[in-house]
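These notes concern the structure reproduced below.
Just one protein chain is left out here, and the rest sit where they should.
As written, the chain order gives the labels A, B and C, with residue 1 at the start of each chain.
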Amino acid sequence: MLSVGVIGTGMIGRDHIRRMTSVLAGVRVAAVTDVDFDVARSVAAFTGAAFRDSGESLITDASVEAVVVCSWGPTHEQYVLAAIAAGKPVFCEKPLAPSQEACLRIVEAEAAHGSRLVQVGYMRRYDPSYRALKAVLATGELGAPLMMHCAHRNASVPGFYGNEMAITDSAVHEIDMVRWMFGEEITAVQVLRPRRNSHGGELQDPLMLLFEMASGAIVDVETSVNIRYGYDIRGEIVGENGTASLGSLSPVRVRLGGKASDPVPADWQERFQTAYDVEFREWIDALRSSGRTSGPSAWDGYAAAVVSDAGVTALRTGERVPVVLAERPELYAPETPT
Amino acid sequence: MLSVGVIGTGMIGRDHIRRMTSVLAGVRVAAVTDVDFDVARSVAAFTGAAFRDSGESLITDASVEAVVVCSWGPTHEQYVLAAIAAGKPVFCEKPLAPSQEACLRIVEAEAAHGSRLVQVGYMRRYDPSYRALKAVLATGELGAPLMMHCAHRNASVPGFYGNEMAITDSAVHEIDMVRWMFGEEITAVQVLRPRRNSHGGELQDPLMLLFEMASGAIVDVETSVNIRYGYDIRGEIVGENGTASLGSLSPVRVRLGGKASDPVPADWQERFQTAYDVEFREWIDALRSSGRTSGPSAWDGYAAAVVSDAGVTALRTGERVPVVLAERPELYAPETPT
Amino acid sequence: MLSVGVIGTGMIGRDHIRRMTSVLAGVRVAAVTDVDFDVARSVAAFTGAAFRDSGESLITDASVEAVVVCSWGPTHEQYVLAAIAAGKPVFCEKPLAPSQEACLRIVEAEAAHGSRLVQVGYMRRYDPSYRALKAVLATGELGAPLMMHCAHRNASVPGFYGNEMAITDSAVHEIDMVRWMFGEEITAVQVLRPRRNSHGGELQDPLMLLFEMASGAIVDVETSVNIRYGYDIRGEIVGENGTASLGSLSPVRVRLGGKASDPVPADWQERFQTAYDVEFREWIDALRSSGRTSGPSAWDGYAAAVVSDAGVTALRTGERVPVVLAERPELYAPETPT
Partner (left out) sequence: MLSVGVIGTGMIGRDHIRRMTSVLAGVRVAAVTDVDFDVARSVAAFTGAAFRDSGESLITDASVEAVVVCSWGPTHEQYVLAAIAAGKPVFCEKPLAPSQEACLRIVEAEAAHGSRLVQVGYMRRYDPSYRALKAVLATGELGAPLMMHCAHRNASVPGFYGNEMAITDSAVHEIDMVRWMFGEEITAVQVLRPRRNSHGGELQDPLMLLFEMASGAIVDVETSVNIRYGYDIRGEIVGENGTASLGSLSPVRVRLGGKASDPVPADWQERFQTAYDVEFREWIDALRSSGRTSGPSAWDGYAAAVVSDAGVTALRTGERVPVVLAERPELYAPETPT
């Protein structure tokens, strides 16, 4: 039984607490905290966990074996660094930190510590469809991957959703995914601005992102965040001999009124429910069996931040923006993640 | 250029005349006739064909090289027999004749003539999807065919459509198709009567037909003639190693309002347009190149009538009804049609 | 935390123990037993559960709140009856008991007890695709269900698999599923014997089962247990306005060598993994929240046994066999399960 402390009891924090108390075996929530003490106390009472009055005190609590960080993005760095200082495994929701500099400080702290403690919440690596895609690639039957076509579509976004969020919040999942899928870094980014969707008002939506990979492969990503029909994630890898795409996951096909139709998921919770469960399942199992985490690393969080920053610059300038990464510490070297 | 005489200028006759004058190369309509002289004269004038005042005079007209019979079913026998007597190829719309006895007289007349002149209008043998299915079967990779699951669905039927028409008019296409697909005769028929579709009032709809094939294979056919959503024809052959089914033929896939949907054809004209064109294309080409027809034969028309009769008896009695065919003349022996 | 005792530590028992210890939150395995004491002791040690030397002593163990029966079929009755006698909830793997008489004794015992304790392991009711199908039916947009076409295909079966097992072991899942799907009883069964698959030697495979429902709806079920290509479960409900079928669940689509292809599951474990997890998830949650089970009942287990027996008779005789059920106790009356 892994004892976990959760920092941040907002929507995502509570969902992970539910996952760890009501869904998954082998884990318990030992302590919780939040900037809003009332909420944290209420969640603690409901869950049977201890309330702690700060992230730092939660991290150093002897009953806490591992930490989950779901607090506001700007606070991630301090809690992750504190967990590293305490030598405790820490699962940090994406983004690892709001700036690439902050991410790099975490990378350096973990490298100095000398073993991996940090996992970042990029759950697509745990989605059965993306894993099936990677498994096809791994057989080699497609030959080398040359291109990937992706789409990231939301039915709608809230009013505070700004231009850059299509990159920093939505496409960042594709950024992590293609690095993992191709097993290499993104080296440059370009962002095109198509005709605007009138549902988004002044929002620059959709976007088309173009990633150049270290091998020369090119990835295009459509982000559409007001497309109304549903939440739809698409991906097709183009290899030398053929292609592989995310498949159809329709539980039911209905023939009515001149149409044969398959339902489309309404939102990311529906689409990636299983991925989140598997993500935590494997994190818990890894910590219980080896004490080590093997999912998206601090380096992955850092690289995603650098590419995301390049994307934002590319969006602003219309230019192709090279991605410049710091030197990768040995700790992250022989990476074949997840 | 094949010169054709058309007997019957009703809806189907006019459609075939359109096909032979406006769509297909290598054929002309030389003469037409109909019980309604005014209609026939008007079609003749429009088409540039001669009007003839009887099927018999059309058949013996020296300018007519081949005959197409689209008249009322009860008149088919006399015209087909007259064409055989005249030694002219004759394409007869299904049914070959309204009774198995009449069909058998045609079979015997053609056998006495000594070579094939008659082709019956079972167009599914010319449908690209059914042909692809038969081609898969022919590779042998499925192993022996053991079962076939079929569905024949119409959005609605006219008011005069009676119980037996689901067999004699609709399922008769499956009767011919499975004989051709499996290359063997149907030996017994059973008909089940599911709960009635309220759209059909007192009509016994849907039905479930069960055919036993000579090899022991079993074919089930759903007929639904008031199913509203469209015209849908389905078929899956179950072999020893796997299955093959009629594929998806959707020109476009639309994602809107929570659904990804494919259009369903509205009616048989839309679904089998190409099959009709190919049917005539090949009939014309066969007659022009060899003078011989190779499509569904008088024997096929007879066998369909016998199985259809058995189906009607099975529907009335609820019993399994054996199919008893006359001895097959040598003329139809080494048949591997189309 | 629900404390469960498991009777039977064979393959299925161990899989459920794994599920309750390593996968699902909120449950612990308190005690285990098996006819093979060595195996049971070893499983107990590995799991941290107590070993008990009989099903009866396990059931009456104060630490056991609920019982899972995974022992050999002929022993089910005694353990289920003992659990009822002890007033403890019991999950019994299918079949509830090997004879309809034994099942009826359980029904009567539970009815005498006066509240539901028994749940039978028909996991399809928990499969997301079957649930989506039932949800479409529940909207009413299809109109009344008139037919259902099903197929149950296994790539291969072990040598001891005999003729009747296609009904008692395979199609019994469809028997339970259609009762649940249509919300009504099966009233008669017929079994057709198609041409044999040569992969099965003397085995009568495939079969075609025909179920008549109380409403008059008809269900056909193909069972193919040597079809090589994979494990494939199909189902299409035919309603008055349209149809709904189990959808496509392909994680990936590969285009290679002239084909665009989707993987087919290898076996039932792969296909129904999620259904088993959800089945236990909901059983545990129901017991923890209300102390009551709501899944497939003893009556469902009894009805499945009666229909299965009728199917075996129909297979032997070739006749249509009516299904005659005992009177349903009030306890199971207003049933709209799961």
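By definition in this document, a residue touches a chain if its C-beta (ideal position, glycine included) is under 8 Å from a C-beta of that chain, and two chains touch if they have at least 3 such contacts.
Just so it is clear, the structure is predicted and the values come from calculations on it, not from any experiment.
Chemist: Which one, A:Thr33, A:Ser170, A:Thr243 or A:Ser261, makes contact with the chain that was left out?
Modeler: Once the missing chain is taken into account, the touching residue is A:Thr243.
Chemist: Among A:Thr139, A:Ser198 or A:Ser289, choose the residue that contacts the chain missing from this document, as touch is defined above.
Modeler: A:Ser198
Chemist: Touching residues of chain C against the unshown chain: what are they?
Modeler: So the residues of chain C touching the unseen chain are 228-230, 232, 250, 255-264, 266.
Chemist: What residues on chain A make contact with the chain left out of this view?
Modeler: Looking at chain A, the ones touching the missing chain are residues 143-144, 146-147, 149, 151, 192, 194-199, 206, 208, 210, 213, 215-218, 220, 222, 224, 226-229, 238-243.
Chemist: Given the full complex, what residues of chain B touch the hidden partner chain?
Modeler: 20-27, 128-129, 131-133, 135-136, 141-142, 241-257, 262-263, 281, 285
Criterion: only the chains that are shown with their structure count from here on.
Chemist: Using the average of all C-alpha atoms in each chain as its centre, how far is it in Å between chain A and chain C?
Modeler: Computed value for the inter-centroid distance: 38 Å.
Chemist: Using mean CA coordinates as chain centres, what's the gap between chain A and chain B in Å?
Modeler: Between these chains, centre-to-centre, one finds 58 Å.
Chemist: What's the distance between the Cα centroids of chain B and chain C, rounded to whole Å?
Modeler: 44
Chemist: Going through chain C residue by residue, note those that touch at least 2 other chains and give them in order.
Modeler: Within chain C, the residues that touch at least two other chains are 241-243.
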